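Notes for the one structure printed next.
Entry: chain A
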Amino acid sequence: MSFWNDPLKVAADWLLGVFTGWGMPELAANILIGFLGILILISLLMVLDIGLVWVERKVVARFQDRIGPNRLGPFGLIQPFADIIKLMIKEDITPAGADKVIYNIAPMLSMMSVLILWAVVPLAPAILGVDLNIGVLYIIAAGSIGTLSIIMAGWASNNKFALIGAFRQVAVMISFEVPMLATMLIPTILAGSMGTAAIVEKQDIWYVLLAPLGALIFLIAAIAELGRAPFDLAEGESELVSGYNIEYSGMKFGMFYAGELLHAFTFGGFWAILFFGGYRFFGLEKVSPFLAIAVILFKAFIGYWLIMWVRYTLLRIRIDHMLAFNWKFLTPLAFTLIMVTALMNALLAGAPAWLYIAGMFLSNIVVAWGALEIARFYSRRERERIEGKQVVAAGH
Partner candidate 1 sequence: MTTETLIWLIPLPPLLAFFLIVLFTNKSKALSHTIGVGAAALSFIGSMVVFVRALGVEHLGESPFESAVNWLPTGDTWFRIGVLIDPLGAAVLFFVAITILMIFLYSVGYHNYGQPAGDHDVKGLPPHGATITDEHGHKHVVPSVEPMYSRFFAFLGLFAFGMYTLVVSDNLLTLFVGWEIMGLCSYLLIGFWYGKPSARDAAVKAFMTTRIGDVFMLLGIAFLYSATGTLTFREIFTEETLHALASTPAWFGMTTSGFIALLLFIGTVGKSAQWPLHVWLPDAMEGPTPVSAMIHAATMVSAGVYAVIRMFPLLTADYTGHGLTVTMSIVAFIGAFTALFAATIAVAQNDIKRVLAYSTISQLGYMIAALGIGAYVAAAFHLITHAFFKALLFLGSGSVIHGMEHGVLHTGNHHVDPQDMYNMGGLRKKMPITFWTFLIGGFALAGFPLVTAGFWSKDEILADAFGHGHLAVFVTLAIAAFLTAFYTMRQITLTFLGEPRTEEAKHAQETPWTMTTPLIVLAFFAVTYGWVGIPEHFPLLGGLVPNWFHEFVGSTLAEHPEAIEFNPIPLLTSIGVAGGGLILGWLYYRNVKSVSEDKFQIPLLKNKYYFDEAYNFLFVKPAYWFAENIVYKFLDKGVIDGILHAFGPFTQGTGSALRNYIDLPVINRAIGDGSAEITYWFGGKLRAIQTGRVQQYLMLALVTFIVIGAALYFFVLA
Partner candidate 2 sequence: MVPLSWYLVFAAALFSIGMFGVLSRRNAVAILLGIELMLNAVNINLAAFWRYGDVRLMTGQVFAIIVFAVAAAEVAVGLALVISVYRNRHTVVADEIDMLKW
Partner candidate 3 sequence: MNPWIFVGLFFVVGLLIPVGAIGIAWLLGPKKPNPIKQSVYECGIETVGESWVQFKAQYYIFALVFLVFDVETVFLFPWAVKLGALGLFAVIEGIIFVLILVAGLVYTWRKGMLEWA
């Protein structure tokens, strides 16, 4: 078995030999190896995160017809590192009335909730942190910790804006968690497993073909979950200055900021895993694990890019519209979709592949079309009601 075919196992075996050679018990050696591996993975992620700062700034600049960072290094590549240094040596200010312990824990939890997500990201066949059979729910569980960190940050800052921002953000996050959970059921139904690795392995047909609507709902819910535009009302610079992290400065703010970017990238990855075949790309993953990793990172980048595109294109939505959109449109739609998917899946169980795909795809399209028609009908009625009122008002 060569290193290029299964790098993880080769490295682990080698290290195990080394450590046991030092007289360490096998269990402890295994744990140490795991620890080292995870440390390396997370360190790489942090480096990637720093890269994301540059990507984000560069991309937003292009969208806004600017150049973006361009002074330090080629294409301004060194810029984020300079930012890091600046964050490092800034004074850490804790506001006077703050609840110190919680105030300090919150940014760490925020970062942690993102990093632990990578435990269930399958990077290549047999290369993933932990193959949990409840992987999908694990994502939500980690998200819960993120939600908690936001409310802790907002509450501990002893600042009105922070608290209001946190409340809004949490309200949005928990609301959009429902359609997200619901759409996560779809890959679970199709793959018959909650494990992320199993979902990727079962995706001979990308699930986006079987559930295009599900993929779309997942993306929308993920954007809201991330608190990015158009759902970034927690920040709302004009009214809340910066939302829940207003009182944070220095590296603690850096944690929130970096956490947000990495979170977006990670959800790009999950979108790829759940709906776009993860590391699979027409057999390319079988050639080499490194290619598989490249494939999934590429797909994650595409997802991330899409999220950025949405963010820098659309305007912020008011909170009432946003919650109404979620509870009155997205949630019923997601549940309808689950029922339709489960039903079609059972009915088309024995059908040939092309019929299965066509059936699933068309059922999604029909549901989407129906939902849009209903929404259109009601919004027209609403508009007529309001306009009618205005006409009456004008008549007086």
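The rule is simple: a contact is a pair of C-beta atoms (placed from the backbone, for glycine too) under 8 Å apart; a residue touches a chain by one contact, two chains touch by 3 or more; residues count from 1.
In picking the candidates, the idea was that all candidates are chains of the complex that A comes from, given by their letters.
Computed from a prediction, not measured in an experiment: that's the story for all the values here.
*Asks:* State which numbered option touches chain A in this complex: 1, 2 or 3.
*Replies:* Of all the numbered candidates, the touching one is 3.
*Asks:* Considering only the defined contacts, which chain A positions touch candidate 3 in the complex?
*Replies:* 27, 30-31, 34-35, 38-39, 42-43, 46, 87-97, 104, 107-108, 111-112, 115-116, 118-119, 129-132, 134, 136-137, 157-164, 167, 171, 174-175, 177-178, 181-182, 185, 188-189, 192-194, 241, 246-247, 250-252, 254-255, 319-320, 323-324, 327-328, 331-332, 335, 338-339, 342-343, 345-347, 349
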